[in-house]
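Notes for the one structure printed next.
The complex appears here minus one protein chain, its other protein chains still in place.
A and B are the chain letters, set down in written order, and residue numbers restart from 1 in every chain.
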Amino acid sequence: MLYFTIRRLGLAALVALTVSVLAFLLLHLSGDPALALAGEGARQADIDMIRKTYGLDRPLVVQYADWLWHILQGDFGTSVYFKTEAGPLILSKLKTTLLLGMGALAFALLISIPLGVLAAIYKGSAIDRLCLAIAVLGQALPNFFFALILIMLFSISLRILPVSGSGTWQHFVMPAVALGYYVAPAFMRLIRAGMIEVLGADYIRTARAKGLPARKIIFKHALRNAIVPVVALAAVQLGYLLGGSVVIETIFALDGLGYLAYQSITYKDYPVMQLIVLLLSVLYVLLTLAADIANAWLDPRIRVS
Amino acid sequence: MTTPTLTPIVPGAPAPIELTASTLRWRRLRRNKALLAGGGILFVIVMIALLAPWISPHDPYFQDLAYRTAPPVWYAKGTWLHPLGTDQLGRDYLSRLFYGARISLLIGISVALISGLIGTAMGMAAGYFGGKVDMAVSFLITTRLSMPVILVALATVAIVGGSLWVVILVLGFLKWDRYAVVMRSATQQVRSLEYVAAAQAAGASTWRIVWGEVLPNVVPQLIVIATLEAASAILLEASLSFLGLGVQPPLPSWGLMISEAKAYMFFSFWLIAIPGSALALLIFAINLAGDGLHQLLTPEERA
Partner (left out) sequence: MADKEIVLDVQGLTVDIATPRGALHAVRDVSFQVKRGETLCLVGESGCGKSMTSLAIMGLLPKAAKRTTRRLSVLGEDLSAARGRRINALRGSKMAMIFQEPMTALNPAYAIGEQLTEHYIHHRHASAQQARDRAVELLEKVGIASAGQRLTQYPHQLSGGLRQRVMIAMALMCGPELLIADEPSTALDVTIQAQILRLLADLQAELGIAMVLITHDLGVVARIAQQVAVMYAGQIVEEGPVEDIFATPRHPYTQGLLGCIPVPGRTPPGESLGTIPGVVPSLVGDLRGCAFADRCRYVQPQCRDTIPVYGHPPEQQWRCIRQEEGVTA
């Protein structure tokens, strides 16, 4: 188990490295950073001076190595737009995005678990078809469209939720729903399939033969076994949610990582952009590792041996 | 082998139908409501897209300044001149809707093709050759999966400049992962089957084995993935355009239309609702058809 984790951490480091290289190449090859930094209408002399100051005239390999060396020492560079250190800047926004991501995940699980269990128990019936229809419809709605509908409904017509900002928990309700509904169908299908398989297992028949109440059989015996792949998927989806929150954050003016990414892209803030991509990929690999560990932990056949 | 003629058991009864393979396939197709419904809607949308220049009442770029933000015809102030109203620049919404279908479909198909080619090649190479090739491809897949797609797409478009083709290429070069994963395992499965070993023993070249044995078996899965990836690409483009970093105005991308209408949404919600619903309908149809295809091609899973 330990060996497995170390190997996976090594892989995580390698992946993060590769992603950072790719991001670096992308940023430096597809445009001239000096030009972007100088802004429009800058004179050639200014551009050259900027190039020298930021060391943008050195070979790419040297620039990358330099950047990596600084990262490993904890020097994450400076945001050219916000004029502050990139590291603390990103960390301060991360909290908001994490809250949003976990809220979205919680919402997705909240609606997908009951629907998935229902669909499995009443498999083949109208209830099952209704749940599947909801799933298909849910995945057809673009999230920004859904977000705008939510705003019209809850902020304008009903006036019960705030539109923008991140002050209170109410500010996170609509964004979490708008972000999370899209991943709910995947969970629902997984739970449904898992429950259908588990409900046909012999140990469920044993539980029924013991006269246990139906509720206990479904939740204690069946769901416990069916939920294992869901935990792994949840970890992976959290990574996707964290990386994909830019649209929602922009609509709801949530000051999180996604919005920061959008700003840094718009203002050509290369150091911040690179750092965000690096951070998100590291997070993603760690989350998949956590998913695998959770998988192993939840199965007593692996845990106790 | 000739099919024996079937004589009716009871004299006078109509002759029973011959159950050929194609009859059975046709019956299964008719029962597959998902595929029929999804395919039907898709067909209509494709037709609209193809015939857009002939069925649109107006030029989608023409700004009819006398009729700015006119509401659709079912509102009090609506007019049949612009059945779905106009946007803030007086451009006819119905025409823009029709032309927008072209963009979405073009994006969906192109990205599905490009990413399909890349992902299939990588996946099949990994599955067939195994060893170091497999390790390399798997590493690339993991790396790609850990990249936040929308951010990378945004960054690339921001640097290179937004346009329809930039979006297509960027998405095409990013979204090959699912193809690769599925093709890899499908190729591995097929490769371990005996008739591939037989073909190898008979001296068939690698290339021929891949084409002749592996590919036909994985095409059904490929098609299902292609539909899902097309839908996903359409949504991604809509998101990118919504953020202003996708297709550029004045092109009538549905996502861009929603973005441009954002400021007016409180008073003219239809400006958002119409393209948004169109997007939802298209994605819904593609997903439905994909589900139906999946059912059709994997009979054991018709649960």
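Structural remarks
Rule of thumb we're sticking to: a residue touches a chain if its C-beta (ideal position, glycine included) is under 8 Å from a C-beta of that chain, and two chains touch if they have at least 3 such contacts.
Every value quoted in this text rests on a predicted model; they were computed, and no experiment measured them.
For the chain excluded from display, the touched partners among the shown chains of the whole complex are A.
Considering the full assembly, A:His221 is the residue among A:His171, A:His221 or A:Lys268 that touches the omitted chain.
When the whole complex is considered, the residue among A:Arg7, A:Lys52, A:His70 or A:Arg208 that touches the unshown chain is A:Arg208. Residue A:Arg301 is the one among A:Lys83, A:Arg159 or A:Arg301 that touches the chain not shown. In the full complex, chain A touches the omitted chain through residues 201-203, 205-213, 216, 220-221, 224-225, 298-301, 304.
The criterion applied here is as follows: only the chains that are shown with their structure count from here on.
Mean C-alpha position of chain A lies 24 Å from that of chain B.
If you check the complex, the residues on chain B that touch chain A are 139, 142-143, 145-152, 154-156, 158-160, 235, 238-239, 242-243, 245, 255, 258, 262, 265-266, 269, 272, 276, 279-281, 283-284, 287-288, 291, 303. Chain A makes touch with chain B in their complex at residues 11, 14-16, 18-19, 22-23, 26-27, 30-31, 123-124, 136-137, 139-145, 148-149, 152, 156, 196, 239, 242-244, 246-247, 250, 258, 261-262, 265-266, 268, 273, 276-277, 280-281, 284-285, 288.
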